[in-house]
Each structure stands twice: as C-alpha cells, then as structure tokens.
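Taking it in order: structure first as structure tokens, then the write-up.
Complex shown without one protein chain; remaining protein chains in place.
What follows is subunit A.
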Amino acid sequence: MGGLEKKKYQRGSATNYITRNKARKKLQLSLPDFRRLCILKGIYPHEPKHKKKVNKGSTAARTFYLLKDIKFLLHEPIVNKFREYKIFVRKLRKAYGKSEWGTAERLKDNKPTYKLDHIVKERYPTFVDALRDLDDALSMCFLFSTFPRTGKCHVQTIQLCRRLAVEFLNYVIASRSLRKVFLSIKGIYYQAEVLGQPITWITPYAFAHDHPTDVDYRVMATFTEFYTTLLGFVNFRLYHSLNLHYPPKIDGQAEVELKPAEGKEYAMDSESYLEKLSALSASLARVVAPTQEDDVEMDEFPVEGETAEQMDARRKEQEALEKHKKLFEGLRFFLNREVPREPLAFIIRCFGGQVSWDKSLCIGATYDVSDPSITHQIVDRPQVEQQVVGRYYLQPQWVFDSVNAKLCLPVADYFPGVLLPPHLSPFVTEQEGDYIPPEKLKLLAMQRGEDPGEESEEEEEEEEEEDDNDKEEEEEEEDESEKEEEMKLKKMEEQKTQSNKALPVKVTAGKVRLEDKQRLEQEQQSEEKRLAIMMMKKREKYLYKKIMFGKKRKIREANKLAAKRKAHDTAMKEEKKKTKKARHA
C-alpha cells in the first residue's frame, strides 16, 4: 500500500458545500448583507444529502450553500457596493457625531447606490422566463403598495410598488387578459393569461392590516427590491407589445374629460397623474392609433399531427375565450361608495364594461348616479332607497361570480338583501368521483346552456313575489319593470338553449346501438378485471383492496356530504318559511 494517507473531509461532498458563516466570511459581508445578496442573485441554501459528511462529522443542523454558488457570488459587482455603503454609513455617522453638517451633506450627495438591472437580465435571460416568475413579483408589489406609509419600510418602495402595480393592472385591462377571480379570506386571487402564460397573484384587502411580528420585514423588502426592478422591465415590454405608451399615458379624449379642475381636490399635481391612472377608469393612449385591420381574423393553419376534432375543439375554445373577454361589453356600471372600488373597477373594465362611481369617492369618475344609461348599480347594503327604473341593483359578488362562470349570471340571486349563493373557487377542477356541490353543478349546467333547477328558482321567485306584495305599491312598479326585463332575459336564454338543444336530439337517436356495444365492452372489461383480481398475488391483492376501500370511502364521504347538505338545505328552508309566516302574522 503506497500513496499518501487519505484524510477525512478533504474531498467529496464535504468540499462541495460551505456553511453560511464561512461563505459570509469569504465574501467579507455582514450577515444581513449576505442574505440580501443571496436573495438578489437568486442563490438559495441547499440541503446536502449526507449532512454528517458535509458537516465534518457533526450532526448539527446548519445552513449550507454550494461552494460553486458562493464562488459565483464573488464576481458580483454589487458586493463592492455593499462594502462602499458600509463605509458611507460609517463616515456619515462620524460626521454627524462631530456635527460637521457640511461633510454630512456632501456625503449624502455621494451616497453609493446600485441598480439591479444586470441581475434581472442575468436571472431571466429571456422575456418568457421573467413572465414565468411574475407571480411572486406581482404578489409582493401589490402587498407592499398597500402598506401604510410608516416606518416599516421606505416610503419610496411603497410608491414604486404602487406605481408598478397600477401599471400592470392597466395593462391587464388593455389586453383583457384576466381569467379568474377568487375572493378568499386571505385576499383576492386573480389569474390572468399574459402572452400564453397563466399568471396568478394575490392582493390583500384594503382593510387596515395589523403587522404580524413573526415576519422578517428585511427579507421581504429585499425580495420586493428585486421584484420591483423585474416588474418594471416586464411592464415596459408588455406595454410595448400592445403599442402602448410607457410610462402609460391616459387616452387624450378621456384626459380632456377628466381635466376640468377636478384633480386639485384629491391630490397634488405630482400625484394626481398616478391617482388618475389608479382610478382605472380611463383607457390608455397607444403609440399608433388602433385601426380596423387589427380585427381581421387570423388565417388558421392546421398544426401537424392534429385531427379535425382537436382543431374543432381548439376553435371552440378560442370562441369561448373571445366571448368571455367581451362579457361586460355594453354594460354600464355604477359603484356605490360602500363597495370596494378598485377590484370591482378593475374587473369590470377587464371585461369591457364601463364603470363609474361617486365624484367625491375617487378621482376619475366618468358619469353620475343619475345617468339613465346605467344598467347595473353595485350596492352592498340591505335596502336601497330611491331606486331608479331601468337598472339592476346588485351585490358585488355578482360581478365576481359572473366572471368565473364566464357568463352573466341570472341577477335574481344577487339582489340587495338576498342571501347570496356561495362564492365558488374557480381554481378547483373536480376529478371523477369527487364531490361536486350542487351550486357548481348548476353553474356547469348553465355554462352548457341548459336551464337547470327551474322549479326551485320559480319557487324562490314566487316567494319573492309574495314578499313583494307585502311591500308598498311604489316599489311594485319598479319590480314589474324588473320582472319584465327578467322575462325578456329569460326568453333570450330560452332561445339560446333551444338553438343548442336542436343538436343533441339527432345524436341521441343513434345512441341506442352504441350503448349496447358499450355495455358489452364494459361487461367484458369488468369480467377481465375480476379475473385479474383473482389472479393477483396475495400481497398485491391486499394493496388493491386497500385502494378500493379508500375509493369507496371517498364516495361514501361524498354521499355523506350530500346528505348533510340536503339536511342543511331543508332546515334552512323551513326556517325561512317560519320567519316568513312570522312576518305575515
């Protein structure tokens, strides 16, 4: 046996990793600076496979980085900026300590700054890469833009976040790329499809939120610092993809409308522009005015390896999408002052609707409550005095549910004071065998163009009618007008459904034989399956039984839930009746 003695921990995984403290020392940075650098550069800690080997025999839980990553960090120019900043702080402190105000001023003028542009380019070499990582950026920016302007983070950060968020919202409006909305207890989830990439983000509600203590604000601020830079560049590119001005400009005509001395009441001149933008009511100016040619349909080329059916399905999908984009086109909304203005304005504008609000509520109101052309007024109070004829008074959930259902839902369920149907999550896709709540079933049927559960609705309507009879006569007139409109809508719906119904009739005629075949096939399959089960090994049979048991349990649970629901519904109904009787009496 020759050669040198091999020493422990001098090759292999022990040398591939480096502990955080060692990495910090190698870079000559303080821990906060090191953390900041890692976040900005997108370098994350690693969990080694064999901790004991890496940790030189110790099993203490440490944070490890890959040595190569740290070596890569050594080339970063920002590291030098961090050091400069440290020295700057030291000098400034000294100047203040000696009361040398002139020196302090001079130092402040030469404060070392850095930009993250090159890191953005480095981390996202293509635009699509950046789009894929936009979820985080958007969520952070929306979150920080709602922070109060207190000491938790820099005011400038908040302003920048607000600006970028508003710009992005305006882009989504201009491109009509919003797809889903979900009001959750945490905040509002949105999903948009930007250049073929689904982008999901969450925005907090506008309530005053208490700051949780177990969150490291410094870390969050660092992430935001990077993401603001990223979002800025992405916004620029997105605006240019739509031929829009960047920084955004409000469309000329709209601007003239907004001009007349309105701004001064709300904000300073420097701020009013952003405020107007964030009102989301005006459309943006384009670099080149849109021409009619844009609307010409694209020629369709069949993709190779695609059957006619697939193409058909694709076309249908496309059509549905186009229809979805124009959901609120031609409708004019008015938001009462008690409803959350920004999300509603954003969503309505995203689907082509026009929206306005009280002039004293926010800048950028385009028409008044008294405007006769208003079709929907969003209210969130149990009773509305002074109803105007010719418009629906609806609760805000109608807007969200309509967007998710991809059609304007029947308005009856959303009148003020009515118990709302549940708000379903559009992000859930039910698999086979899962329990589907009846509300969702109804919705699915509606999307297919059928009119399910007419009876129940009629019942409810009857009840409502009864209710209405009790009210004063003045209101009755309005109700009648509403009813007329409802009737109209219903007729239209029926017409639609009839046109759709015409097709399946023919298909069912041929189905009879098909069923037989299917049944035969099914029988054969089930027979095979049974045989297969018989042939199974003992151990596998055990596993199979377990699986089947699990499935059955799931079904059982779904049934149980359905039964529970039924009981719940009947209980609610009875209660309703009781209360009604009590009211009658």
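Heads up, the rule we're going with is that a contact is a pair of C-beta atoms (placed from the backbone, for glycine too) under 8 Å apart; a residue touches a chain by one contact, two chains touch by 3 or more; residues count from 1.
We adopt the following convention: contacts and distances are computed from a predicted model.
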Absent chain [UniProt protein name; select from "Guanine nucleotide-binding protein subunit gamma", "Ribosome biogenesis protein NOP53", "Pescadillo homolog" or "Actin-related protein 2/3 complex subunit 4"]: "Ribosome biogenesis protein NOP53"
Omitted-chain contact residue, chosen from A:83, A:154, A:324 or A:359: A:154
Contact with the hidden chain (one of A:195, A:287 or A:531): A:531
From A:15, A:30, A:80 or A:110, residue that would touch the chain that is not displayed: A:110
Subunit A residues that touch the omitted chain in the full complex: 39, 42-47, 60-63, 68-69, 72, 75, 109-111, 113-118, 120-123, 126-127, 129-130, 133, 135-136, 139-140, 143, 154, 156-157, 159-160, 163, 182-187, 189, 200-205, 207, 209-216, 219-220, 223, 225, 228-229, 232-233, 235-237, 240, 246-247, 397, 420, 422-425, 427-428, 435, 437, 439-440, 528-529, 531-532, 535-537, 540, 543-544, 546-548, 550-551, 561, 564-565, 568
